[in-house]
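With one protein chain removed, the remaining protein chains of the complex are shown where they sit.
The chains carry the letters A and B, assigned in the order they are written, with residues numbered from 1 in each.
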Amino acid sequence: MVLSNQNILELTNVRKVFGQTVALDSVTFSLAKGEIHGLLGGNGAGKTTLMNILYGLYKKDAGEILLRGQKVNIQGPRDAIQHGIDMVHQHFLQIENFTVLENIILGTDIKHRYSMKTETEQAKIEELCKRFGLEVDIDAPMDSLTVGARQKVEILKALYRGVEILILDEPTTNLTPQEVDALFVSLRVMVDTGLSIVFITHKLREVLSVCDRITVLREGRNITTLDRKEASEEVFVRAMVGDNMDINNSIYFSTDVRKSYSRKIEEAPVFSLEGVQIITRDGIQRLKDINLVLHSGEIVGVAGVAGNGQRELAESIVGVTAVSAGRIVLDDTDITHITNQELFQMGISYIPEDRLHDGFLPKANVAQNLILGHHRNQPYSNGTFINWKTVFTETRKQISEYNIKTSGPEDVGGNLSGGNIQRVLIARAFSMPSKLMVAHNPTRGLDIPSMDFVYQKLLTRRVEGYATLLISEDLDELMRICDRIMVLYRGQILGTLLRPQFDKYTIGRLMSGIQEEQFSQEKETALS
Amino acid sequence: MTIVKKTLPYLLAVLASFIAAGIFITLMGFNPFKAFSTILFTSFRTPNGFIQTLLKFVPLVLLALAFTIPLTAGKFNIGGEGQMIAGGIGAAFVGIVFSSLPGYILLPLVILAGILAGAIWGLIPAWLLYKFNINEILTTVLLNFVALALIDYVATGPLRDPGAGHPTTVAIGKGGWLPLLVNNPPLHAGIIIAILVAAGIYVYTARTTGGYELIATGANPRTASIFGIKVRRMFVLSLVLAGALAGLSGAMEVASGSHRLIEGMQSNFLVLGLIIGLIAKGNNLAVPFVAFAIAVLEVGASAMQRTLMIPVEMVFIVEALILLFVLLSDVVRRK
Partner (left out) sequence: MDIAVDFLRLVLLSMVPFVLAGQGTMLGGRTGVFNVAQEGMMLVGASVGFLVSYYSGSIFLGMAVAMLSGALFGLALAYFTTTLKMDQFVIGLALFFIGIGVSTLLPKLLIGITLTPPLIRTLPNLAIPVLSKIPVLGPILFNHNILVYFSVLVSIGLWYFLYRTQKGLELRSVGEHPMTADSLGINTSSMRYWSTIIGGALIGLSGAYLPMVYSGTFTEGMVMGRGWLAIALTFFGGWSPIPILLGSLFFSAVEVLAFRVQVIGSFLPYQFLQMLPYLATILVMVFTFKRARVPRFLGNNYDREKRSV
């Protein structure tokens, strides 16, 4: 154990309550100077909440913060920044129509604050770019940057403010495996120059490969803090999920990876996209010549860095976005130009990625949310009148089966937490049988047992002979349950891998646009 | 128990605004208790007071619904005034041009013309929203001012009654008059129509699939459209329906009372309708009850101005304060 006098930061007995839920219950955390400290746990464990308290975004209800041995009172981000604490949020906090420069200097004191001549500031940023090898065009508007470049800007923002303690919240989301490796290298460089880093993640392998010490949180409590070298993988797994979960039968932690691949490819497809294109009104090509087939009882994954056409792919299949060219066929019926209302009746179900905007009615109650899309069908309705009695009995069943934490079908949607909203979306999609399910990041925001529940449900569909298209940013998730994985890059399928060929780095190369001969599409078509 | 829980914040809001107004009235040198007893009990002291209240209730409930129906779909219709005027003009036009027709034809014609004209006035912003995605708040408001100029033209133009001092059209044909339920003081059949409409709207929004789609659209139009609801059509439907109701109220104003289109017939029904709709928090079931309460206050306000010389605006401010306190009670409960 590192001695406490070497600790640059100590949080003791921190408590935080949101409404009726206890988000943090007496959590203690310490950070030594010059270490990378992993903060590990499933969704809803309280990792981000704890760090938001340190950064001053949330007020703690109890507990103390000791910085370099001194008790400090952090009222807001301004205090945190003054103490040398900075945080890179999972969803970058950036202003899209400001330039990179403006984003970096925003909120700091500018030398010529009544003329905005920023030569001094520019020089300082350029010097930092060079020193840490973070090359970005500082005059570019923020919204023209790629995810990777945006992350560099976030780190530059922190360095510009003279950060000593850097908090990174799920920094590897949306990076390719290669980019993740590069990030880890530069984190090491920063630590060597004297920084201390808190690394928030739910991915065990990442903490094991980059962190010096690891603290595990679960359900708002700290479970354990261990030196990387002291502990085995199993200890962390058990700490993350608790005693109730059956790890041996779980899919999330399954070690004997299903190598088999049933050669469905020879069968007739249930569903196919033929040469599908989407070109926006501004002439931007979002999807380019997509050819894709799904067989019954197959789970096909779509990998890729977010923003490479995944959303357009999902929305073109469910009839939300019209395709510019190509054909979509379900069960030998051309559904290219069929309205989404009919598609839902024909047996397509959909879990959209952006649950708040695309999948949920916060002002309506839970029952109204659960029947959305099914509301014209039996048994909920006879087409004209809704049978609320049936709706309530049915939705009550779903609430208990999908473990949605709510006071009942009449509870207002806005009262639900993110994870429970996600469960509503999942319940809605699975509650009616569907020939094809399009699931876009279906486990986002769920804790590990709930993720496992969704995987079980997806595999049940597979056994029952239904087809599923799983679009996910979580590569581990895809590799766990898919039969095939296609990689989407700039609206194009760069390659398709069969289950025996799954390899993180191969997929990573395709995700960053490096096409390899053996996975090119010509091969794929030849195979089928 | 739940009823008590639900109405308690309303009662507190009313109490708070009356206390605030009472202080103000006292400072102005009037007797607040006299003022309040006039405001609250004029409607219930005499049959005439009660009938006046019912007559006020008709346009108020219709204009409030013209606001809350689009609100259910997440759209703000601030154009009830223009739609009501359009309805009045349509009804007056038909009632004057076909004045010799018998009642069983003319009355339905007059009412339908009003509904249709109001619906068309509501269709304009709806179409602009559907076609060009133009915010309905501004277009509905601006069309009120267009309608104000239009009614001025109609009431001073070719249909004008030259004998009247105030801009007014000539009377519509006798066949277009709404039948009276009570003769003295006169109470016309519009009250029955208004109650039926309010009940119909409640059943539509609470029980039917169409009503469900309206609610889903208002709750999150993006999600609703992804799951197969044609939200833009719902927007248009809600605004046209709203226009039709406001037009209906305009037609009934023309077909009752002095049976003509009078400039200024829209009174301040628009703003009162908005206040009712907002106090009811957009709940179509609560609208008729709130509308009745506001009608009581309005009738009391006129009596107060007559007998105590306190300007009617005082009551209007009380109504706005009730709204503010009702909204505040939400915040208090949230904490």
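Quick note on the criterion: a residue touches a chain if its C-beta (ideal position, glycine included) is under 8 Å from a C-beta of that chain, and two chains touch if they have at least 3 such contacts.
Quick caveat: nothing in here was measured; it's all calculated off a predicted structure.
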{"item": "Selected residue (touches chain absent from view) among A:N97, A:T193 or A:S400", "value": "A:N97"}
{"item": "Residue among A:L57, A:L134, A:V147 or A:I338 touching the omitted chain", "value": "A:L57"}
{"item": "Contact partner of the left-out chain, one of B:V97, B:I137, B:A189 or B:A206", "value": "B:I137"}
{"item": "Sole contact to the chain not displayed, among A:G418, A:P449 or A:G513", "value": "A:G418"}
{"item": "Contact partner of the left-out chain, one of A:L106, A:A268 or A:M432", "value": "A:L106"}
{"item": "Residues from subunit B at the interface with the omitted partner, ascending", "value": "28, 76, 128, 132-135, 137-139, 141-146, 149-150, 152-153, 157, 271, 274-275, 278, 311, 313-314, 316-317, 319-321, 323-324, 327-328, 330-331"}
{"item": "Sites on subunit A contacted by the missing partner chain, in the whole complex", "value": "18, 49, 55, 57-59, 76-78, 81, 87, 89, 91, 93-98, 102, 106-110, 113-116, 157, 355-356, 417-419, 421, 445"}
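Following the convention adopted for this analysis, only the chains that are shown with their structure count from here on.
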{"item": "In the complex with subunit B, residue positions of subunit A that touch it", "value": "315, 318, 320, 339-344, 350, 352, 357-364, 368, 371-373, 375-376, 381, 383-386, 388, 413"}
{"item": "For the subunit B and subunit A complex, residues of the former touching the latter", "value": "207-209, 212-213, 215-216, 218-220, 222-230"}
